[in-house]
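Note that this complex is displayed minus one protein chain, with the remaining chains in position.
Let's look at subunit A:
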Amino acid sequence: MDFSIRAANLDDCKDIARMIMELAEYEKVSDHVKVTQKDLEQDGFSNNPLFHGIIAEVPEQHKTKEGHTKIGYALYFHAYSSWSGRAIYMEDLYVMPEFRGKGVGKALISKVAQLGLAAGSHQLNFTVLDWNKPSVDFYLSQGCFDITTTMGYHCMRCEGEALKHLAQL
């Protein structure tokens, strides 16, 4: 199947927002999504973008029955490890179900790896849900390792009331 991988632009935000919601539904937490298409436009495509995007697109003849040609995406940003320096954090990687198994996911993550290396990164980090076996298997087959299991690192968050309390506002 023919597909292309390219950097996301402002016009892609509508499809990115759509696919973010599809990914959240797959992860069974769509009610957690508060970010809108407008937020993505401001946060990703202003002077100081908070993230970068990559889009996977298919030609017109392969579009979905709803008419979508943008069928996968990855979101990433620059991070930093206090032990090894520059790193890339891949926040999202998603391919629409009917386009899986054709190398699109691999091409997306490969592009993130290329861009990360070009920016001087020494590692690529991301999170996966423990029950998401297809994704866990895919990533392990690409050569990564599970830091939560091997080193016991847990991801933590302080938000809402807890954050306000910490700030003692």
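Keep in mind that, in the parts below, a contact is a pair of C-beta atoms (placed from the backbone, for glycine too) under 8 Å apart; a residue touches a chain by one contact, two chains touch by 3 or more; residues count from 1.
Criterion: contacts and distances are computed from a predicted model.
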The complex's invisible chain, by UniProt name, from "Calcineurin B homologous protein 3", "Ubiquinone biosynthesis monooxygenase COQ6, mitochondrial", "pantothenate kinase" or "Diamine acetyltransferase 1": "Diamine acetyltransferase 1"
Given A:F3, A:F99 or A:Y139, the one touching the chain that is not displayed: A:Y139
Footprint left on subunit A by the chain that the document does not show: 16, 20, 24, 29, 32-35, 39-40, 43-44, 50-51, 75, 77-86, 89, 91-92, 103, 106-107, 109-110, 113-114, 116-117, 121-131, 136, 139, 142-149, 151-169
